[in-house]
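Of the protein chains in this complex, all but one are displayed in their positions.
After this line comes chain A, so read on.
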Amino acid sequence: MDWELAREAFWPILSGGLTGTIPLTLVSFAIGLVIALVVALLRLSSNVVLAWIGTAYVSVIRGTPLLVQLFIVFYGLPNLGIVVDPWPSAIVAFSMNVGGYAAEIVRAAILSVPRGQWEAGYTIGMGTTRTLRRIVLPQAARVSVPPLSNTFISLVKDTSLASTILVTEQFRKAQEIAASHPDQLMLLYLEAALIYWIFCTVLAAGQRAIEKRLDRYVAH
């Protein structure tokens, strides 16, 4: 083991995480949640066409590999004359992917809120939209935190796929260093793995903190 190399490589790989992996994850997840809410509401719609669109979206996203989705956006779209840079390509692909998976979580969470809560909203004079926003979604949020946290932590790791479309994130940084040290691949990739693990462990702790905070109005 070349510990000197490990020490030298640590900061570049970590900074790839801080400037690549983390922002890519945060932005994609935020956009993905918006997509998820829209798709979940489509699926819950009483309008057959809208519900079908939502169902089709979820089916396509979940039925195809993320790597293929990424390649379609970055390498495929240019054939149609649409050239997108690596970063925006990655954000588009990851957001849409998260949107598909999280839509099912959000849908289930909305359905888990008892019907009486909707009715209580209606009887104090609220319409559907306001009842959804002020009464149902806050309760659905509580239910969806654990599964959404899992989606988020998966996304942290999945963003390593962006290395294949030239986004300089944490894993690509490790690969670049590895290119000039072909005899130290094990060390460098283990180091990259360790840093992913640290990120995910911290996030899991954050997840528990959020759950605890949201628990304050739930009976124990």
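The criterion applied here is as follows: a residue touches a chain if its C-beta (ideal position, glycine included) is under 8 Å from a C-beta of that chain, and two chains touch if they have at least 3 such contacts; residues count from 1.
Just so we're on the same page, contacts and distances are computed from a predicted model.
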Chain not present in the shown complex, as UniProt names it (candidates "Thioredoxin domain-containing protein", "V-type ATP synthase subunit A", "Amino acid ABC transporter ATP-binding protein" or "Formate dehydrogenase subunit gamma"): "Amino acid ABC transporter ATP-binding protein"
Touching the absent chain when the full complex is considered, from A:Arg134, A:His181 or A:Arg208: A:Arg134
Residue among A:Leu50, A:Met126 or A:Leu187 that touches the chain left out of view: A:Met126
Hidden partner chain, residues of chain A it touches: 114, 116-117, 119-120, 122-127, 130, 134-135, 138-139, 142, 216-219
